[in-house]
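One structure is given below, represented as structure tokens, and several questions about it will come after.
All protein chains but one are shown at their positions in the complex.
Naming follows writing order (A, B and C), and every chain is counted from residue 1.
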Amino acid sequence: MINVGLVGGTGYTGVELLRILVQHPQVNLKVVTSRGEDGTPVSDMFPNLRPFTNITFSVPDVKTLCECDLVFFATPHGVAMEMAPELVKAGVKIIDLGADFRIKDVVEWSKWYGLEHTCPDIVEQAVYGLPEVNREAIKQAQVIANPGCYPTAAQLGLLPLIEQGLIEVEGIIADCKSGVSGAGRQAKIGGLLCEASESFSAYGVPGHRHLPEIKQGLQNANNNNEVGLTFVPHLTPMIRGIHATLYAKLKDTSVDLQKVFEERYANEPFVDVLPAGSHPATRNVKGSNFNQIAVHRQQGGDTVIILSVIDNLVKGAAGQAVQNMNIMFGFDERAGMTQPAMLP
Amino acid sequence: MINVGLVGGTGYTGVELLRILVQHPQVNLKVVTSRGEDGTPVSDMFPNLRPFTNITFSVPDVKTLCECDLVFFATPHGVAMEMAPELVKAGVKIIDLGADFRIKDVVEWSKWYGLEHTCPDIVEQAVYGLPEVNREAIKQAQVIANPGCYPTAAQLGLLPLIEQGLIEVEGIIADCKSGVSGAGRQAKIGGLLCEASESFSAYGVPGHRHLPEIKQGLQNANNNNEVGLTFVPHLTPMIRGIHATLYAKLKDTSVDLQKVFEERYANEPFVDVLPAGSHPATRNVKGSNFNQIAVHRQQGGDTVIILSVIDNLVKGAAGQAVQNMNIMFGFDERAGMTQPAMLP
Amino acid sequence: MINVGLVGGTGYTGVELLRILVQHPQVNLKVVTSRGEDGTPVSDMFPNLRPFTNITFSVPDVKTLCECDLVFFATPHGVAMEMAPELVKAGVKIIDLGADFRIKDVVEWSKWYGLEHTCPDIVEQAVYGLPEVNREAIKQAQVIANPGCYPTAAQLGLLPLIEQGLIEVEGIIADCKSGVSGAGRQAKIGGLLCEASESFSAYGVPGHRHLPEIKQGLQNANNNNEVGLTFVPHLTPMIRGIHATLYAKLKDTSVDLQKVFEERYANEPFVDVLPAGSHPATRNVKGSNFNQIAVHRQQGGDTVIILSVIDNLVKGAAGQAVQNMNIMFGFDERAGMTQPAMLP
Partner (left out) sequence: MINVGLVGGTGYTGVELLRILVQHPQVNLKVVTSRGEDGTPVSDMFPNLRPFTNITFSVPDVKTLCECDLVFFATPHGVAMEMAPELVKAGVKIIDLGADFRIKDVVEWSKWYGLEHTCPDIVEQAVYGLPEVNREAIKQAQVIANPGCYPTAAQLGLLPLIEQGLIEVEGIIADCKSGVSGAGRQAKIGGLLCEASESFSAYGVPGHRHLPEIKQGLQNANNNNEVGLTFVPHLTPMIRGIHATLYAKLKDTSVDLQKVFEERYANEPFVDVLPAGSHPATRNVKGSNFNQIAVHRQQGGDTVIILSVIDNLVKGAAGQAVQNMNIMFGFDERAGMTQPAMLP
């Protein structure tokens, strides 16, 4: 049983983390913070939690947080880096669901996030929390940079091919579609049902913050050599789910792609490579931490097409964070996430 | 650990039951039947179950079913009554999620369901599986008639008032709204996304099969005296959820209605009476077995308005069935259903 | 050809009015105001209008508005009453799509809208713009109070019965369901797709501003005698549409209700009484100015059930406003609205 704190509990990532944590067998939820909602019972804001917790939001307070074994940050970028140094000094473990520690190149980070980074040393020590790549490092980590939603779906779909040098690394295309919860629980016109439902559109085509994060991951897999990536995110009229459709040119069309993927993920508890010819749907993983992947070639061509789906709030955020926690503390990696996805 | 069979596993009620059963700590899923899908892995049809079960559909076979401790029927009406007698004789317990054993008056049943009833004796012994009313009888029952979705939402909202004689029992109105999954997983034009989304309509206004079921329950609570009920179901453009808006005339406006409801359901694990002034939303209970209730009067008038929400596939079907199973076998009544609703 | 101004063009009512007006054969759109968007092309905000108008938003200015033959207000309550006196003095006709002139009793108005009324004299002269009731008065009116969305659907469903004294006027119930566009184009959490889709809930049960408006209309039809009404609005996960399900007790069950409705609306261009036994769906009228009505009794009982559907943005707002304009200026009452609803 560990004591856990959550900084920033009022967003969709926050409530999803709470949904998992309140029934996690080894977690004692000690503190959930929100400046704006100090004193409000968490279940007043999220009535699905009414029968599960009486905890109230409180103002973030480093002293209280330092009494936790682990603190999750489910905050906009810039918040975690302000509080992390003191917590790190106190020996508290940190999982940041935001973007503060994801990009190793802090100059690049500043360019995309518009802030000076205040603790580059913690960036350096932080482990990028994609268990399928960094499981051993996660076990030892004090600070985890939990991956973004698009980067999780895109990297899991592309890594097997890049690691084995099977594709041309220039000209990779990641055409990604996300449910609206990816935009967060913010009072903005664009997220209204009347704006976002019954419509589909791309956004951020000139450049999106997840572009450098995906590139970094792919380049690590490519022995730190440059990778050419075009990444286009789209807003999809549904609450949850990411579907990444990934395109690359094969070096050799005789490779058994199905086998490459099945072997790469044979021991992964949350990656499910579908049978050849499958088309994963985001609803197959709704509410669960699974990633489903299918790999295709069209009409015998030399373009490989990978379909990779996750729930953006689970494997793309809160679920992956709990998976990282489970690894860090030696729990069963599936603990708290033993439920099938909700279908329909 | 008990051996469980499921007859009719290809509908939404069936897959929801499977979603709960595959991770229920005391259940061994022995057989899932479907005439049409014999030999197909269940997870081919429902890919959310891929990592959880390797079971395949098989043709229903009484001998195999007799090896189970409990058999669920998630079938259209008329199926359970054909197979029940043999199973009952063999000592197998039965929970019918269909309508075969819900209406005690078999003549009335025939009128609404268009079939002659083949085992009125089992109707007589069957217990109507609404735990909030019949928990003690359920413990002893061999056959459970699992309530319909609308009847569950409507009865839980009205029973406290009728049991205590607080409302005029003529002129009760149940204006009920259901998600589209209530229509089942059937290839019909009316259920298409292009027909049912972005639209709202009533149906079955002249008379719906759940009318006699709700009336029977209310009359039982009214010392078997007649109750006058108008029930109008509506199709709502969403997958899951029932919202019952219930209207009745109060005999005495000085009664503390909030207290009546809170006391009636104080010990119920799955009924959550919201604070005065609340408006429950169906999403608060999506994917969970909870019923949320709020009670109102408008502008000090003498009409009581009760808002009662459930997930039609859980408390309105599969979850209530598992709750009944838990009661019948002496398990924790919450077993298998310890997760908060999925929000958003 | 008349010159038309629109005050408040950035909401859903505003854009819907523009959608109709830009292709209305007798309208020259002279000015569209918005304080916040001064100088922005209207079609930047509403790209569906790109090929139809080059007009830009401008700051509201009484002098320019006075050059119009007609000014629509699609503004929050309180705005129209500030600007109306000067326009009225200048002889400009006004159609207020807001609530400023709907309630004849200004004390009652203040109670519900929380403001002192600044021009009770204009309230007195204003005509309630429900053409099916006040067509002759509309022809002569200078100021039209365009009805609210729920009041339109509810009154059209109940008026035939009240006018002819066919129902008990105590205990009328209006259970109404609206698409989310009824909440307006406002950056509020509650209207987000992730909050409002895949959910259904009531709101305003203790008392909603449309309650006194509906009561006023029903009482007018009841020879100014009191009417007892319970009105419960619900938020429905779709963009457009209102479905009113109306319940009342019949004085005499032998009346031919179908005939009553058909005769009452025989000459109405936008009210469509469906054949006996029908269930109107909101999608039947999506994007059109029609109201579809069906009338039922259940199992031969003495409760009459009326189903009344409109598009809240058209017959419930902008379309009805244009219908009023057409009547005021002697145009074909259907002008600008000769398109069928969009289905699917």
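Of note:
To be clear about the criterion, contacts are C-beta pairs under 8 Å (C-beta built on N, C-alpha and C of every residue); 3 or more make two chains touch, one makes a residue touch a chain.
Bear in mind that the values here come from a model prediction, so they are computed numbers and not experimental data.
Remark: the omitted chain is touched by one listed residue; of A:45, A:281 or A:335 this is A:281.
Note on the undisplayed chain: of the listed residues B:1, B:107, B:187 or B:266, the one touching it is B:187. Looking at A:194, A:218 or A:318, the residue that reaches the missing chain in the full complex is A:194.
Of C:75, C:134 or C:181, it is C:181 that touches the chain left out of the display.
Panel shows subunit B; residues 12, 180-181, 185-189, 191-198, 237, 239 of it touch the chain omitted from the view. Contacts to the hidden chain, counted on subunit C, fall at residues 12, 15, 19, 22-23, 46-52, 181, 185, 198, 239-240, 272, 274, 280-281, 283-288, 290, 292, 338-344.
Against the chain not displayed here, subunit A makes contact via residues 171, 173, 175, 177, 179, 194-195, 197-203, 205-207, 211, 228, 230-232, 234, 236-241, 243, 245, 247, 249, 277, 279-283, 286, 296, 298-299, 301, 303, 305, 307, 309, 344.
Note that in this section only the chains that are shown with their structure count from here on.
When the partners of subunit A are compared with those of subunit B, the chains appearing in both lists are C.
Chain centres here are means of the Cα atoms, and by that rule the chain farthest away from subunit C is A.
Ranked by C-beta contact pairs, the top pair of chains is B-C.
Separation between the centroids of subunit A and subunit B, computed from CA atoms only, is 37 Å. Separation between the centroids of subunit A and subunit C, computed from CA atoms only, is 45 Å.
Per-chain CA centroids place subunit B at a distance of 39 Å from subunit C.
Those residues of subunit B in touch with two or more other chains are numbered 198, 239-240, 280-281, 283, 286, 344.
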